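With one protein chain held back, the other chains of the complex are shown just where they sit.
The chains carry the letters A, B and C, assigned in the order they are written, with residues numbered from 1 in each.
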Amino acid sequence: MKAIVKQTAAPGAGYVDVDDPKPGPKDVVIAVKSAAICGTDIHIYDWTRYAQDRIKPPMIFGHEVCGDVVELGSQVDTLQKGDRVAVETHIPCGVCFQCQTGNQHICEKMAIVGVHTDGVFAEYAKIPAVCCWKLPGDFDPDLGAILEPIGVAVHGILEGEVNGMSVAVFGCGPIGLFGIGAINALGANKIFALEPNRARLEMARKFAPNAVLINPADENAVQIIKESTGGRGVDVVVELSGSPAAVKMAFQVLRLGGRVSLVGLPSQPITLDAPTDIIYKEAKVFGTTGRRMWDTWWQVQGLLDSGKFDPMPAVTHRMGLAEIGKGIDLAKTGQAGKVLLYP
Amino acid sequence: MKAIVKQTAAPGAGYVDVDDPKPGPKDVVIAVKSAAICGTDIHIYDWTRYAQDRIKPPMIFGHEVCGDVVELGSQVDTLQKGDRVAVETHIPCGVCFQCQTGNQHICEKMAIVGVHTDGVFAEYAKIPAVCCWKLPGDFDPDLGAILEPIGVAVHGILEGEVNGMSVAVFGCGPIGLFGIGAINALGANKIFALEPNRARLEMARKFAPNAVLINPADENAVQIIKESTGGRGVDVVVELSGSPAAVKMAFQVLRLGGRVSLVGLPSQPITLDAPTDIIYKEAKVFGTTGRRMWDTWWQVQGLLDSGKFDPMPAVTHRMGLAEIGKGIDLAKTGQAGKVLLYP
Amino acid sequence: MKAIVKQTAAPGAGYVDVDDPKPGPKDVVIAVKSAAICGTDIHIYDWTRYAQDRIKPPMIFGHEVCGDVVELGSQVDTLQKGDRVAVETHIPCGVCFQCQTGNQHICEKMAIVGVHTDGVFAEYAKIPAVCCWKLPGDFDPDLGAILEPIGVAVHGILEGEVNGMSVAVFGCGPIGLFGIGAINALGANKIFALEPNRARLEMARKFAPNAVLINPADENAVQIIKESTGGRGVDVVVELSGSPAAVKMAFQVLRLGGRVSLVGLPSQPITLDAPTDIIYKEAKVFGTTGRRMWDTWWQVQGLLDSGKFDPMPAVTHRMGLAEIGKGIDLAKTGQAGKVLLYP
Partner (left out) sequence: MKAIVKQTAAPGAGYVDVDDPKPGPKDVVIAVKSAAICGTDIHIYDWTRYAQDRIKPPMIFGHEVCGDVVELGSQVDTLQKGDRVAVETHIPCGVCFQCQTGNQHICEKMAIVGVHTDGVFAEYAKIPAVCCWKLPGDFDPDLGAILEPIGVAVHGILEGEVNGMSVAVFGCGPIGLFGIGAINALGANKIFALEPNRARLEMARKFAPNAVLINPADENAVQIIKESTGGRGVDVVVELSGSPAAVKMAFQVLRLGGRVSLVGLPSQPITLDAPTDIIYKEAKVFGTTGRRMWDTWWQVQGLLDSGKFDPMPAVTHRMGLAEIGKGIDLAKTGQAGKVLLYP
């Protein structure tokens, strides 16, 4: 089959022929219908430090995907050939303390599809059955491919409450846009969207028509938010940008006793003035990663069913697998929302 | 001044002249701008068992109100003459365990305006300053008069979460309508409204256009709800009707592990099959009464500010104080939503 | 092998020869080291209504057990021959909404070992691997056999908090005794133990030396508890007796805003005065059943490791499997704490 392969420990990737995958006893093989480029894929393509620490070439990467089951491992009895599935990319061990207590998403021995195993930028992909989220047979594959990143946003949001609250979202990349749409549907009272990239900021309007859009490069975000909240600041910040400056600002716009959810991954250390930022303020800081299995997936499905949340406007580009380089470039430079790839 | 007075231990009430109220050191006197009839007022007017156990005639009743401060007690420094206020009708003692731990609304020595003290169906009313919720000077007095019952609904709803969840509301009287509107604004995924009175049920549509309206007198509510929720039942029930049959049904439509908030006051004992209704189901049952001081008031204000919740369509009748008998009758027979009275 | 078999739809059971169990692909077979009699076993033996609704003779009953793995199903890779295990008796389906969201213990398609499948009152038992809790090789089998009922108590207690709180426990059967010991270790401030059987009440002292022991048949429990809590009542009630009168009393001794956990299974309907018992009181009522998989098991292990909780004094009798009739009789008449059976 054709696949995108990280061939060597260097930037780039090849679109090459490889053997079809064979399922292990607990795996299925899916025919990939639609896949999406994630920030992690950019790291792998660009061979950043993050990738160098984790990736062992040669390997197929990519992990956001929707496909149809075409082959079943010998022990798989929860799926059938022909089932359409989306994929949870965190592979839990199933037996550690975290897996045994409802926290498979922070498994002590976590592996990740397309990082620690061959991924989904290919015609076919081998996926553990335990990572398959079954969809209706006619489910839009493009929507299926982005359920995983929607889940990242929703998990970060719903580790606390947002109903009736004021919420600031830092970062309007694809996950930020999903988050803004979800927060709007989940009954937030007031939404602030912050993003220095004008095009992305403008896209936020499609996800929450009444959101206050703030470009922190041009505007005094702290002042705007404070003035719009009676001087108190917001009840909740959802930090999706991974910018250390944004993390710092998150605490400045937070009200006393408010909640900050950190989801975006800063590549530099963050520096905080603990008394002012956290202690005197009695801030609650929640780190979140990935998605709960399967609580978050059910929440995402509920949001989609509610008719109040449409994530598709975040998808801005679609192309063939072979055009991976172009897709990576669009995503990296902020000219795109979500980029989908097709085998 | 003119006032509605419960004159004797018998049904009815008089519209009569009484002395103007004088504030104690911690009270204010307000000029009543708008007042609303509550179910408690019907009990007092009709001299039911509930009233006989609590009311000592002669006394002025009524407690849902908006007015302007016209006189200040000697120790009051948190309000000024001319301030527009709504009134929290539960008067906390301020020193008991509950008052000291953020639960003034279930004070161990609770008194209630218009039940244990003279009320607001009058030109002027004496109100403890600690019970005044300050409003902007141009706040609509009719909206101000119904903040208290809106709070009853919101408090019941927000003792748990509703965002992204399926919710059934039992009872579409005024508090039920407020509740349905609030649940819709707070991001519920799916709403079921249950009410045997057709006119009231129809009004629910104004508060949640996508709600599933169910007349349990004509339809199989349990079946409808189960079928609409994949056979599982709803995540949350908010019971506002006070009907023992509704309480029973609440547990039947609840999913495993779901939450029932009991707000409506049954006048008969409720009988439950504890293993099936609660224990094997791991139901969470929350009794709620009144409103949190002042958490719920802030939540109500946030809802109103959000632009997603308009309670005014529940107000169906407006009349002078002297027409109390007619207003009581309209409310009692279910022909009205909320009835407002003006001095 | 020898086993206790419910042979016909009538009271009693036989100690007879049956075929050794064969594991299915996801099962193990264990050699039973120690088993314990539960209230459910009394229902089955006595052929009560509960049993008639669930049990299809002939079948082996019994479900509280510790044993050693002697045979592995073809797909089992989480256990090895020789492993000592205790058994979670609720068999989750693994794919329903509850199983997918951390609530396997209230699976929508729950089956129970020794009720819906052959049980453990036998030399060998077939157990789904997913229900095995691995123990150290030298773990006391008698302690292993009672981890499951200890879990019932701990799960009921820890659905809310008890640390620093006043707690009343209704019922001092084996689960009540485990509960009292756990509550004592978990940092409750004041413990009240209620039980009409003098012998059982007296045993509570071994589990919480400072507990206030109350015989509700002889003493005014409500008055004693109110006087010992400044007139307010307790923060938490854990109802383990299943007596409708105890459920009623639970709400009378509860403080405003307190929590009642219902664990014991009343065989009659319970009747509550909703306004007084739940609504005005803002009671929180939590039904709990079984044990969380595996949160509760970890909590039980933590309690045992802490050195603050010793459940063994609840074990009062030990006998051979063949003496099941005598064991049932001892347990039923309240002359025993926990009765253990050995093949």
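We take it that a contact is a pair of C-beta atoms (placed from the backbone, for glycine too) under 8 Å apart; a residue touches a chain by one contact, two chains touch by 3 or more.
Since this is a predicted model, take the numbers as computed values, not measurements.
Checked against the full complex, the candidates A:Val263, A:Leu303, A:Ile328 or A:Leu341 give a single residue touching the omitted chain, namely A:Val263. The chain not shown here is touched by just one of B:Glu123, B:Asp295 or B:Asp310, and that residue is B:Asp295. Per the touch definition above, the residue from B:Thr8, B:Thr78 or B:Gln268 contacting the chain not shown is B:Thr78. The missing chain, though absent from the display, is touched by one residue of A:Met59, A:Ile106 or A:Val222; that residue is A:Ile106.
Chain A meets the missing chain through residues 97-98, 103, 106, 108, 230, 232, 247, 255-257, 262-263, 265-266, 269-275, 278-289.
By the touch definition given at the top, chain C reaches the unshown chain through residues 158, 161-166, 185-190, 210, 299, 302-303, 305-308. Think of the hidden chain as still there; on chain B it touches residues 25, 75, 78, 94-95, 97, 100-102, 292-295, 297-298.
In the analysis below, only the chains that are shown with their structure count from here on.
Between chain A and chain B, the superposing rotation on Cα atoms measures out at 180°, rounded to the nearest 5. Judged by shared residue numbers over all numbers used at their interface, chain A and chain C contact each other through mostly the same positions, with over half in common. Centre-to-centre separation between chain A and chain C, using Cα means, comes to 42 Å. Looking at chain C, one finds that residues 97 touch two or more other chains.
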